[in-house]
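Only one protein chain is missing from this complex, and each of the others stays in its spot.
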Amino acid sequence: MMFDIKNLSKSFGGVAAVNDVSFQINEGELFGVIGPNGAGKTTLFNLITGFLKADSGEISYFGTNVVGKRPNQLVQKGIVRTFQSTNLFLGNTVLENVVMGSYLTHKPSILKNIFISTKAQEQSALEYAEEVIEFVGMSAYKDLVVDNLPYGHKRLIGIAIALACKPKVLLLDEPAAGMVEDETKELINIIKKVHQTGVTVVLIEHDMKMVMNLCEKITVVEFGKKIAYGTPQEVRQDEEVIRAYLGVES
Amino acid sequence: MIKDVLTSRRNQFIIVGIILVLAPLLISSDYYYHVVVFLFLNMILAVSWNLIFQTGQVSLAHVAFMAIGAYTSTLLVMRLEYPFLISFLLAGVLAAILAVIIGLIVLRLKGIYFVMITFALTEIVRLSITNSTGTLGGASGISGIPYPSLFGYQIDSRVGFYYFFLAVLAVTIFIVYRILHSRVGRVLRGISNNETLSQAVGVNISYYKIFAFAMGAFFAGLAGALYAHYNTHISPHSFTFVRSFDIIIFNIVGGTSHLLGPILGSSIFTILPEFFRSFADYQVLVYSLALILSILFLKDGFLSIIEGVKKQFKSKSDTKPEVKNYDHHV
Amino acid sequence: SSNSSTSDGGGGKDGEVLKIGVIGPFSGGGAGWGLPLQYGVEMAVKELNENGGIEIGGKTYQAEVIAYDDQYIGDESVSAANRLVFEDNVDFIIGTIGSAGVLGMQTITEKNDVLILTNSYGTEALSPEKPFSFRVMPTNLEWGAEVVGYIAEQNPKAKKVAFLSPNDESGWQVQKNAEEDFLELDFEIVANEFPERNTQDYNPILTKVLNTKPDIIAFGGTSPGEMGVAMNQARALGFEGIFTAFGGPAIQEVLNIAGDNAEGFVYYAQTDFESPEVQEVIEKYGKDYKKEYLEIAPDWFDATKLLFAAMKETDSFDTAKVAETLRGMDGFEGLAGEMKWTGEEDYGINQQITKPVVVGEVKDGKAVIVDVRDVD
Amino acid sequence: MLAVKDLYVEYSGIRAVNGVTFSMDEGQFITLIGANGAGKSSIVKAITGLVKPKQGEIIFNDTNIEGRDSSVIIRQGISYCPEGRRIFATMTVEENLKIGAYLRKDKKKINDDLDKVYHYFPILKEKRNLPGGSLSGGQQQMLAVGRSLMSDPKLLLIDELTLGLAPIIIQDLAKILIELNQNGLAIILIEQNANVALKTANYGYVLETGNIILEDDTTELTDNDFIQKAYLGI
Partner (left out) sequence: MFEQALINGMVLSSIYVLMALGFTLIFGIMKIVNFAHGEFYMLGAFALYFVYQVYEVNFFVAIILSAILIGLFGMLLEKFMFRRLGNDELRSMILALGISIFLQNLAILLFGATTKAIKAPFQGMLDLGFVKTSYYNVFIIIVSMVILAVFYIFIKKMKTGQAFIAVSLDEEIASVQGINVKKIKMIAFGVGIFLAAFAGALVTPLYTVSPMAGVNALLNAFIVVILGGLGSIMGALWGGLIIGLSRSYLTTYVGAAEADLLIFIMIAVVLLIKPNGLLGGSHQ
């Protein structure tokens, strides 16, 4: 088991954003988290990736409790995330953005950087980043400054940066937001390819087609509470989930 | 061919180096030496400050570290009779150590709050020295600081100081340049660009911020020691936040996107006031006007002039279109 | 404005020019002291040139002033001195004001045999190792005892003294000297505070100080503007005693601000500004300048004239020789009376000027000269 | 009511909109669909004055508004809900909504509209005194939509309506828009989710690389083969 999350809670001045939530994620799983707006999904990601510290509860990752660890330490352990809103190194090109993602795989040493030429490392980081960009199909754009790329492209770059970190588990927060059907399909392919290389994927998404299509297990949260858990088929039929989240039409 | 020789980075460095080493042949008066020595001092400060700035932090504490360096070296030489070289290096080291300790606490502050706390720090250092009595000399400071002596050779001529300052400057520029033009530099700029995302790709941002802060402080400490032994008199009066502002001006008016910026900025804003000096009581007025105009009309300081010239040069020599660059402003 | 003030710019009738360097704070916080320095020197130079210049070694020289602003920043004084010495080849510099600047300048001037006439309060500015540095304003080490003596004579009952001095080198130095003068005459120091310069609100510190029930509030080097404010605030808080100050105040400025509240203020007047001699000089050479700066200018006028006299007597511009003459030149008549050199005792060298101590007091809202005392 | 004629938008030389012409009548409900970077946002930004068109005319109720300052254009009765929410993070939810009514003077009706928005999105009422920045992504989207309704516009431009919204909210929102439209509000809807777009709007334009390549009633578009493949995933 990869994650064993027990009784996790986090509140903001009275609002219980995550409220006594427990679930497990197995290694290699494609895991979905869905729920109404404000249910606490993003907060859950923030807790798992160390951007927020839980009020109580435990997040055990391969058997060790990681509550209180800083984000960069967790990235080193392979827990990598993307953000719900676009979050990029503005003013830089696509390539430069993804090279930043190769920080850990090509970790610089300060002393070496001062006294020894690091051209080789730099070069290999560049090549690595280009590979990743190729992987998400953005090669044509690699030298463009990211600031004004279309929304969907920005989201892909966000994913590319995360992939460059060589994650063991990749947490994606609404990766398909702002993409049309075609592009979403592309994205699904990318995620599947990543998954095939052995990476565990945790997905928050409101695009039900995508979630149902991809995920093996789904957790549904509402008001910070887990209200359902199961396979897509199970969840889709769950009365609670229909009432709180899916509505009549789905 | 010639053009290739001139455009290689390394060759450019070598050429400038040779010019600087030979320059004393052309410097005719001690006054120019004095200006140049002060210029080198300002460059050391400006370049090392730029290293901190690359992490996105505007520090007003540079002058505090300079003061710490100046007093450290002075006291070690005068009271404990340490050899100059040791005191000099210890001045930098102590400033850096203090920077690590202070940095651990203050580097979580951002933007203007960081500016403010470093300002407070500077004032705390200055007021502490002013209110001290005894060893630190209080408000009156310390006089009669001996000239530096290196390996038995006493530096007491202007030429001597020229080469000594130049050597320290060269080391400063070399190290800062190497850091900034490497993967570490990329990381530093990444932190300044987007802290959250840097963290999300595994960067230990405090480590790098503290490193840059301490490295900057190290050189500021050295600069302080240089200053003390050149000037032979120091007092808290020399370490007010006004000097920190000067360092910022060197950078912003010079341009921050490249190390050439602070170098240009400190050159121009050290030499220009000397030109204005003959305006006597109008000197400062003219200086401030020059400052206002350069800020108003130069987007990335003096670097924009260079960029402009380069562009002109390029568009004449080849007609290949520029790599498209999106405008960030709507 | 320009940096040179020769009457015709072309030198003396032999076409020779004597360059006099001036360094002082002409901008920023020190401008109130620096501008009178500049004007005083320029007035003396005008007078000299109008009288045909100075004849040395058979040639007649017109004097020319080269003035540089140091903004009251030590490093700037050093740069200015460098420029004067190495670029303008000046052998005589008048200024600057303040220890940091003077000590900085001396690293250049002493080594290059450049003679400087300065004003600062630090004791280190004068020493046998610095034979080319003269201090042409008496410090309160020289005149303080006389002012305190006057106060003691007039107010036998006053015993308790409270000090307010700016928190910088001159503040601390002035206070130290003045404290000794008071202790000498058995006064008691009940408070000793060092507010930052540029303080505008003295109420908190005065509240503390007045709690010690002083008879006298003594300012140690506080600038006139602040002194006036502090007087107003002290009176408002109920202080009815005497004010005095160490550090030459511009009395008109104090009066403008404090008005009636300055009543009974005893001060060192430097020169009797209202005297016909001073007024005549101002009328003749100073009318181009802003009147408000001229109160301290006569001292610099005197100092500059003293220097010219020494040159003339030496009949040489050799600074070592001029310095030698200068040291021996007792009894020169300045606007404030006879000038003498002292300092052997305190600094180890006789390069500190003294003059008769002109004591002023504010009476019925007017500044009047109440006593002129010779230094013993 | 609105006529866009031969509109070109460029960003430092790069063309984003390439001669687009369309018009709409009062009370119409149209949608612009198209892939990433097709130029949809650029068109509405040109209408609201956030970007200056390179060339072309934009006429709203018989006045040319192209190139005018946004604050002037908005005064004509146009309201804009931007892509990516962009709510005022440190202002409270209610302040955010009220600033939407900046140009209005009728206190009473403003309050009515405020109640209406709270009725549409009860969660906003619950969080009315909290800073907008503390809302979840979807809640912020609701706030952005609510804010754009507060100006009592004649024409409403919505860029990416459903971004980050839960399915159940999307269904509600679609109903709300249809209702508003039936009450006379003209709407231009930009929407990635073509399913939603074609179901709510009456008329649609399909954009590709800055050009309109197809336009028709939404019912027709829904049956269009190309649309079904590229945008509806059927």
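Chains: A, B, C and D, in written order; residue numbering restarts at 1 for each.
Keep this in mind: a residue touches a chain if its C-beta (ideal position, glycine included) is under 8 Å from a C-beta of that chain, and two chains touch if they have at least 3 such contacts.
This is a predicted model, so every value here is computed, not measured.
Put simply, the hidden chain is in touch with B, C, D once you look at the whole complex. From the options B:Leu85, B:Ile101, B:Val159 or B:Ile292, the residue with contact to the chain not on display is B:Ile292. Interface note for the absent chain: among B:Ser8, B:Ser28 or B:Asn131, the touching residue is B:Asn131. Within the complete assembly, C:Glu253 is the residue of C:Glu124, C:Glu179, C:Asp215 or C:Glu253 that touches the hidden chain.
Among C:Thr60, C:Asn112, C:Thr199 or C:Ser316, only C:Thr199 touches the chain left out of the display. Even with one chain removed from view, chain D keeps its contact list with that chain: residues 48-50, 69-71, 74-75, 80, 82, 86, 88-91, 95, 98-100, 102-103, 131, 147, 151.
In the full complex, chain B contacts the hidden chain through residues 58, 105-106, 108-110, 112-113, 115-117, 119-121, 123-124, 127-128, 130-131, 245, 248-249, 252-253, 256, 284-285, 287-289, 291-292, 295-296, 329-330. For chain C, the list of residues touching the undisplayed chain reads 27-29, 31-32, 35, 167, 193-196, 198-201, 203-205, 207-208, 211, 223-226, 228-229, 236-238, 250, 253, 256-257, 259, 290, 292-293.
Here is the rule we go by: only the chains that are shown with their structure count from here on.
Number of steps on the shortest path from chain A to chain B, with steps defined by chain touch: 1.
Separation between the centroids of chain B and chain C, computed from CA atoms only, is 37 Å.
For the pair chain B and chain D, the distance between C-alpha centroids works out to 51 Å. Separating the CA-averaged centres of chain A and chain C is a span of 73 Å. Chain contacts: chain B has residues 324-326 touching two or more partner chains.
Residues 49, 51, 70-72, 75-76, 80-81, 83, 87-92, 96, 99-101, 103-104, 106, 108, 110, 113-115, 118, 121-122, 125, 143-145, 147-148, 161-162, 164-165 of chain A are the ones that touch chain B when the two sit in their complex. The touching residues of chain B, when paired with chain A in their complex, are 175, 178-179, 182-187, 190, 193-194, 196-205, 211, 323-326, 328. Residues 11, 33-37, 83-84, 123, 134-139, 141-142, 160, 163-169, 171-172, 192-194, 230-233 of chain D are the ones that touch chain A when the two sit in their complex.
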